[in-house]
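Here is the structure we will look at.
Only a single protein chain was left out; the remaining protein chains are all shown in position.
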Amino acid sequence: MAAALGFWLNLGLGCVNPKTGGKTILRVATWGGAGDDSEFVKTVRRLRQEFEKQNPGVEVREEGIPGPGEYVKKLLQSFVAGTEPDIITLDASSAAVFIDNDVLLDLAPLIAADSEFNLNDFYENVVDIARRGSRLYAIPGDFTPIVMYYNKRMFDDAGVPYPKAGWTFEDFANAAKRLTKPGQFGFKFVNWMPGWITWMWNEGGDVLSPNGDRAAGFLDSERCQRAAEFLRSLVSVWKVAPSLSQSAAAGVDLFANGQAAMEVSGHWAMIGYKNSPKGPDGRPLLRIEDVGVAPLPSNIGKSVTVMYEAGFAIGKNCKHRELAWKYIKFMTSHRVQSEYNATGIAVCARKDVSQERAADERERMFLALIPTARAPWGAKVEGYETVERAGETAMNAIITGSKSAADALAEAARKIDKDFSRR
Amino acid sequence: MKLFRALGSYLLLSALAAFLAAPFVWMLLVSLHPSKAPIPTIERVVPTRFEEGHKVFDPHFENYKTVLFDSGLPVPIFLLNTVFVTACTVCLVLLFTSMAAYGLTRLRFAGRETFFRMFWLSMMFVGPVLQIPVYLIVRSLGWLDSYYALIVPGASSAFCVFLLRQFFIQIPFDIDEAARLDGASEFRIYWKLILPLAKPALATVAAFTFIATWTDFFWPLLATNSLYMRTLEVGLSVFKNSYGGNNWPMQMAATVIVMVPVLAVFLYAQRYFVRGIILGSTK
Partner (left out) sequence: MKKSWAGYLFLAPAALHLFVFALLPIGYALFLSVFKWDVLKPNKPFIGAKNYVDTLTDSAFWNAMWNSTKFALVSVPAGLAVALFVAVLVTQRLRGMAFFRTVFYIPAVSSGVAISILWIYIYLPTSGLIASLIQMLNAGIAKANQLLHISLSLLPTDIDFLNDKAWALWALAFMSIWTGLGPRMVLFSAGLLGIPRPLYEAAELDGASRWQCFKQITLPMLTPTTFFVLITSTIGAFQLFTPVYMMTQGNPEDSTRVIGYHIYEEAWSRFHVGLASAQSFVLMVPLFFIALMQERFMRRRLEGFSIQ
């Protein structure tokens, strides 16, 4: 029996191993999670199959790593293990950690050698996120500025004018107050630092020093405290936004369910809006034509926002370099990007596709916001994960009232600086 | 008086059982709500819909189909991985630990007690200390993200060696002495005499190893990276981070899918568990 077992083991470990099986497998890391059968999931699946059909003997395996903070951690682990995917979807907000640890392939030689590929098709400031000198580590796929979404029907019902460029925190708070009524919040707040950092910027503060090496004197500055205080007031004083526990209790997306009038998010939220659940009358709780897009309110005259981008990068030790490059070209091609972005995921980094889609009023607003959008800190600072974790911990304390904004932010700044000093 | 006491006991036990079972019942019911449905209150936890003014039971079994086949995750592969890894681990543990226990109880050799002491001591090394070096050792063997990484580090267990040793000691020694006088080889005695007598203890070891391997989370999380090497437990943990945490019916359906196989084995093999725990405490 022992011999039989050994034989079976060998057989099993050798052949059943899903990594082999005769086909060339192209592993693509994304931050998608388990899907439902939404239009987006179907489109992605169809595009993948199309690539497989064009390249017989190739199987594309999309490997989703969902969850805040999980993506970077798990991918770095796979680089440590030497079992990383071939293609990494590179999020601007964590580009630095991959680039600085030297795990990605420089794509510049591939671009130079390829006459079919033209980098000028893409928005330059989006391309630059993954550029270090003459080296380029990712081809941008799509991107999105963080915007203010609003529900036009709710604004109309409450007789509140739609938000427009130049509005301040106070304008925003007043609108939110008038839009709040039983069963409806003026604003949906989530403790998600990539979203709320813009409030600090629009109050004239920032979380790190200009060269990104320390938080003390910045995250705990008076301006950042004021922004945090403002967010706390929305939830706890004016009660125009659900408390963190109210959001959790609902267990659904309040904006997409027609229970909140405004939300700060990126373009990807449109996927959820398009799939808004149906109410008892059989109609969607949020009609897509009711969704408006506005710049973020600002107290410093000029509204700023942050731009999150998804690019395609290749692992430094990738064994199927040509194939991977072929896949990137396929994914960033005009036709594929047109179909992909039609799902609502983001704004295409290709100028031609974005211009074509600008017929839509919402898309125009996204394009108009590009010049006001900064690259996220994580594109430049390697240990930015720490900052987001500490920031969200502090915000939780501030919102629930367990600590003052001054104390919580000072503590977070100390924690961040200590962590930076360890590197 | 006796009757009252019994009645009281039953009442208490039923209340406790309800407390223990309620979460599972709740989980089953929520998994049958339509996808993306808001969290039901307790009066609405049974999924219903109105039909001609009457409430009718309206289970959405399609959630299970979505999780298994349309989630974009290779859930059937997760399941296969888990079954394969668990089966191999159980077989190897049974073989290796029973051999060791046989050696430790039936054979005499220099250093036997030292070996036993080492097994015994190693049970006290705690997980957090071992995780890093074991990971690095497996990495230098080039096994990460393969079935080897999932199977080999769990292929033997000091706890099971200990457990089997306790049982083997209780098997009368004259049985194998007689066989030895008849000229039987040690392997023959082990295989033909001792193992059949140790069946209940082996079943206990098998049951324990099965549950421990099937539900292990930490090691597969660390040792595998690619989606197609994930086990059910790790693979389905991504459901928690999917849907923005906002699709409870789907999450609960995924949860049920992870739980059912292991519960089935438990219900089938429960008496061995009970025995194993008692043996393990050297009662």
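Residue numbering begins at 1 within each chain, and the chains themselves are lettered A and B in the order written.
The criterion applied here is as follows: a contact is a pair of C-beta atoms (placed from the backbone, for glycine too) under 8 Å apart; a residue touches a chain by one contact, two chains touch by 3 or more.
What you are looking at is a predicted structure, and each value in this text was computed from that prediction instead of being measured.
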On subunit B, the omitted chain is touched by residues 6, 9-10, 12-13, 16-17, 19-24, 26-27, 30, 39-42, 95-97, 99-100, 102-105, 107-110, 112, 115, 118-134, 136-137, 153, 155-156, 158, 161, 166, 169, 173, 186, 190, 211, 214-215, 217-218, 222, 232-234, 236-237, 239-240, 248, 251-252, 254-256, 258-259, 262-263, 266-267, 270, 273-274, 277-278, 281-283
Listed in rising order, the subunit A residues that touch the chain left out are 69, 73, 76-77, 79-80, 101, 243-246, 248-251, 385-386, 392-393, 396-397, 400, 402-403, 415, 419, 422
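Rule of thumb we're sticking to: only the chains that are shown with their structure count from here on.
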When centres are defined as mean Cα positions, the distance from subunit A to subunit B in whole Å is 37
So, in the complex, the side of subunit A touching subunit B is made of residues 2, 5, 9, 12-13, 16-19, 27, 32-37, 41, 44-45, 61-68, 70, 74, 77-78, 80-85, 249-253, 257, 272, 275, 277
As the complex stands, subunit B meets subunit A at residues 35-39, 66-67, 70-73, 77, 81, 84, 88, 91-92, 95, 139, 144-148, 151, 222, 225-229, 238-244, 246-248, 250, 254
